[in-house]
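For this depiction, one protein chain was excluded, whereas all remaining protein chains were kept in their positions.
Labels A, B and C are assigned to the chains in the order they are written; within every chain, residues are numbered from 1.
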Amino acid sequence: MNLAFLGLGNMGNFMARNLLLAGHNVTVWNRTRSKCEEFRALGARIADSISGAAREAEIAITMLADDHAVSGAVLSAGGVAESLAPGAVHVSSSTVSVALSQQMAAVHDKRGQAYVAKLFIATAGDSAALERCQPVFAAIGQRTFVIGPKPELANVVKLSGNFLISAVIEALGEAVALTRKYGIDPHQYIAFLTSTLFAAPVYKTYGGIIADQRYLPAGFKMRLGLKDIRLVLAAAESVDAPMPFASTLRDHLLAAIGRGMEEEDWSALAQHAAHNAGLK
Amino acid sequence: MNLAFLGLGNMGNFMARNLLLAGHNVTVWNRTRSKCEEFRALGARIADSISGAAREAEIAITMLADDHAVSGAVLSAGGVAESLAPGAVHVSSSTVSVALSQQMAAVHDKRGQAYVAKLFIATAGDSAALERCQPVFAAIGQRTFVIGPKPELANVVKLSGNFLISAVIEALGEAVALTRKYGIDPHQYIAFLTSTLFAAPVYKTYGGIIADQRYLPAGFKMRLGLKDIRLVLAAAESVDAPMPFASTLRDHLLAAIGRGMEEEDWSALAQHAAHNAGLK
Amino acid sequence: MNLAFLGLGNMGNFMARNLLLAGHNVTVWNRTRSKCEEFRALGARIADSISGAAREAEIAITMLADDHAVSGAVLSAGGVAESLAPGAVHVSSSTVSVALSQQMAAVHDKRGQAYVAKLFIATAGDSAALERCQPVFAAIGQRTFVIGPKPELANVVKLSGNFLISAVIEALGEAVALTRKYGIDPHQYIAFLTSTLFAAPVYKTYGGIIADQRYLPAGFKMRLGLKDIRLVLAAAESVDAPMPFASTLRDHLLAAIGRGMEEEDWSALAQHAAHNAGLK
Partner (left out) sequence: MNLAFLGLGNMGNFMARNLLLAGHNVTVWNRTRSKCEEFRALGARIADSISGAAREAEIAITMLADDHAVSGAVLSAGGVAESLAPGAVHVSSSTVSVALSQQMAAVHDKRGQAYVAKLFIATAGDSAALERCQPVFAAIGQRTFVIGPKPELANVVKLSGNFLISAVIEALGEAVALTRKYGIDPHQYIAFLTSTLFAAPVYKTYGGIIADQRYLPAGFKMRLGLKDIRLVLAAAESVDAPMPFASTLRDHLLAAIGRGMEEEDWSALAQHAAHNAGLK
């Protein structure tokens, strides 16, 4: 299959690599050109421009940082929408706002292109388009959980998932601060939790980080967490849904940044809770 | 073993029954005497008073509703503390305040009695006393996770666990309200969550209830949830630990009660979130 | 002076009228043309287009609903920025985002025009431009409190003021709900407060409305309050400042809308508090 892949950050690099290994013809593009070079050896074509990458693609995959980057690469002159052939598919894997996802859906639709959102395993779009993307999804190796025909629903679901993760972090942070103040060892406490009702990957992963107070290097920085919570609040506000826990998370992420934790993992929300409880 | 069992509510009934089936000599007491009668057939002795039950017990187990009931049964004249022999053990399984647990520990200590707290599987107390209670714990059939030598730590851990559960309910409630507003089916959404990062019993159980909107009959009523959140906030305040999520939970439980959901399960926190989002 | 006045809503109507009464040459424009007719009798010229109004104005005043309306009228082709002569002044009196105010400042600056923000009495902009606007401000009759040379600071101050008002409403709402539950008459309670520490216009005005439960007709509807709180949160987020009270206010405004109070005055936040406390 002729594929275009735009955005070779950590996640994009990994995905593009798997598409090449699966034998697809992949043209890669990245804003910083140097990141493309390593893909030459894997058989990729390197495009000088977005349109150069998208023009002949059956499927173009974008994996970019945020609304600003995606909107620039997809909707501006010479962008993905203008360059893709009618009938081609755009798979957006970036965590962007629901509003931008809706806007892209409309633009692609007008141009006779298909638009699919796939964020981690949450996938949404027209079923025929999803069908055509199966080889791509298979190569990337993630399971595909179809949310429905409207692409932006994949964004809603992904954002809600990140909200749920951050709520786990905050709740664990408060509970660990409380129990530490009573002299309970956090490793033992997390072991207790994750061997009972809370035997889930998210409690194990973040519980371990919190017990270890291991917030550097960051897997997912404070500002990325803040961006996602801002997007979930915006998505909720546009349908008149209050989300009080999300509001609190937003305030705490901002305060943690204000307190100097900008470079730390977003799970340092728990460190913020510990400091507020007077723990060092 | 000679055991006294005080408090034959739902949970107490179940525990006392298992102790009898395991072959122990159990003397039961309940404030409402009629609840004792069914135990006669199982071989229990029925006591007319707390002291009648506790006087000859090697181990007395209390399973009562709240601080008021426990304090009345244990610390007043003719109560468990006054009646137990020196060297006997009091196992408290009621969800009471950390402060009352500390007070009972001090009183029993002065009288040369042992005091152990066991709440669900969280167990704390002097290791020799815990050793002596093994046959009781074995008969009740729950695992035993030892928190440490100070009995009140079992209360802290149990309360923190109930806080974590209610935080899951609230977070799920907000996320389900959001996704419902976008037209996503809640059963499908919960299936998505619990097949990935959130594959834990607590998400499955409460996710199912929330998707079904099945809040009656209540497994654990609003007011019981409110009691536990109040106790966790009190335990936290006494060590100067703020718990913002717990504060929000307290406010929402009160508001849900004010809105007429008093008889519903505490997971109707999610219904409150749905109503606030304008969902019926 | 040759003035253009754009936006004849409640507030704009009042302001344009005063400018005419003060003897200025005013050209009015309004999206819905019919609202202009009544100004003919007062001596106004009526413009068919924004550029028709702004072209010859020394000062153009905009008093429009929100970011969308202001951005459309000021920054699009044929808008105020394109139409005003170099050296002319744009006075923006609409409650818009800090970001849009910053953007307009940059655009006008590039075109050699002056840009001043005046929101209620909070005024900001270049001092020479403010000087030139004095006859306009005098005619409108509000005091002028100069915040500084950067126009967007007037927006920040105005938004923060609306935040402070809504915080008063929420706090009064909670306090009145509490005291009503104890049987204290709200009129008597408000009289007590406003005769002591809280002897301020905002407590008297909103205290009276809350005691009377007089939320209709709305002076300032829920959605307008929500818009301003959203703008204050956005302004705060862009400088990394958490505002937990503002977050709570946003959640409560959304919930009140979800509960069916959309048409009511934003002070019905107090009604929401009353309902959550189980009061009818």
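We take it that a contact is a pair of C-beta atoms (placed from the backbone, for glycine too) under 8 Å apart; a residue touches a chain by one contact, two chains touch by 3 or more.
This is a predicted model, so every value here is computed, not measured.
**Q** Kindly state which of the options C:E56, C:E170 or C:D228 is in contact with the chain not pictured.
**A** Counting the whole complex, the residue in contact with the absent chain is C:E170.
**Q** In the complete assembly, which of B:M1, B:I46 or B:L254 touches the absent chain?
**A** B:L254
**Q** Just checking the interface: what residues of subunit B touch the absent partner chain?
**A** 230, 236-237, 240-244, 247-248, 250-252, 254-255, 257-258
**Q** What is the set of subunit A residues that contact the non-displayed chain in the whole complex?
**A** Per the touch rule, subunit A residues meeting the hidden chain are 254-255, 257-260, 275-279.
**Q** List every residue of subunit C that touches the chain not included in the displayed model.
**A** Here the touching residues of subunit C are 98, 121-122, 145, 147-148, 150, 152-153, 156-157, 160-161, 163-165, 167-168, 170-172, 174-175, 177-179, 181-184, 188-189, 192-193, 195-203, 232, 235-236, 239-246, 248, 252, 273, 276-278.
We take it that only the chains that are shown with their structure count from here on.
**Q** If you average the CA atoms of subunit A and of subunit C, how far apart do the two points sit, in angstrom?
**A** 37
**Q** Enumerate the residues of subunit A that touch no fewer than two other chains.
**A** Where subunit A meets two or more other chains at a single residue, that happens at 236, 240-244, 248, 252.
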